[in-house]
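Following: one structure in structure tokens, then a few remarks.
A single protein chain has been omitted from the complex, and every remaining protein chain is retained in its original position.
Coming up: chain A.
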Amino acid sequence: MGEMEQMKKEAEGLKTQIEAARKAVNDTDMASAAAGVAPAPRVQLKTRRTLKGHLAKIYAMHWCTDNRLMVSASQDGKLLIWDSHSGNKVNAVPLKSSWVMTCAYAPSGNLVASGGLDNMCTVYNLKTPVIKTVKELDAHAGYLSCCRFLSDNEILTASGDTTCALWDLETGKQTTVFLSHVGDCMCLALSPDNNSFISGACDSLAKLWDIRDGQCKQTFLGHTSDINAISFLPSGNAVVTGSDDCTCKMYDLRADQEVICYQDAALNSGVTSLALSMSGRLVFAGYDDFNCNIWDSLKGEKVGVLSGHDNRVSCTGVPADGMCVCTGSWDSFLKIWN
């Protein structure tokens, strides 16, 4: 077992080196750097729409790039496509497996995808006269926790089998498998320039990946439990994570470490989902305690709360034009706020 001992020793040595390198650039934190910035105003949003239609817990939602349509997934075994302006249901997609955990809208608006305990990512074409299943992406050895389209030809998935994968939608095969997490992957987010993505997992780590070469470029430590939600700041230089440890954190990519933590002693519910406002100043975080708390991303203060759901807030999303925030809940409703 000489090799194992040697590698353990080398690993410990490298970890110490990385820690020292991070410490060397740790000359301040975000709140201190933002001391001169005016505090964000108290944010009081009203419920503008309550979308009723699902018959069971909602697990995921995703906005279309047209800022109007959105897709939601529920364990009632359906994907619903909503027109958020009118509040009407535009389409209903019956799922083969009702144990859905994620859904996504393609940037083109032509396709949606879903997946969950069936370990598959199923892609549907919304533009054919009758909605058709385009592909069933079947290679993960664990549940599908998250998926995001890069285009009508490529999709990224995160799985309970600890891997993420990039798929070619023409062949239905995995182009790249992203290996490094040692716990179930729970969430992923694409960088604004689409060259990289970030993943969060049950190993309490967030990892930054290069989409094309498949390499894990950076690993972010700090959380003490599963990371359930993750998002890039619009600038692409930082990411925000939400965890079962009841906190959200911002990690800066170039400083390679946590720069601020969003937490409150009174909050002892896990974070299930999060979304950022257009400038990145506001973080909308959904919690197990039925609320969505609004944080000032620069100062770390709570500036508002969205109360109205009767069960866990499971998903949150802000459309590209930043005109509202949508929350989805285990109470089977989606709410639009602004």
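We adopt the following convention: a residue touches a chain if its C-beta (ideal position, glycine included) is under 8 Å from a C-beta of that chain, and two chains touch if they have at least 3 such contacts; residues count from 1.
Here is the rule we use: contacts and distances are computed from a predicted model.
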Exercise. So which of "Guanine nucleotide-binding protein subunit gamma", "Signal peptidase complex subunit 3", "Ubiquinone biosynthesis protein" or "Dynein light chain roadblock" is the UniProt name of the chain that got left out?
Worked result: "Guanine nucleotide-binding protein subunit gamma"
Exercise. Out of A:Thr65, A:Asn110, A:Gln218 or A:Gln263, which is the one that touches the chain we can't see?
Worked result: A:Gln218
Seminar exercise, completed: Across A:Val37, A:Ala92 or A:Ala141, the one contacting the chain not displayed is A:Val37
Problem set entry | Residue ranges of chain A at the interface with the undisplayed chain | 3-4, 7-8, 10-11, 14-15, 17-18, 21-22, 24-30, 33-34, 37, 40-41, 43, 45, 48-49, 68, 84-85, 179-180, 182, 215-219, 233-235, 237-238, 252, 254-257, 259, 277-282, 297-298, 318, 321-325, 336, 338
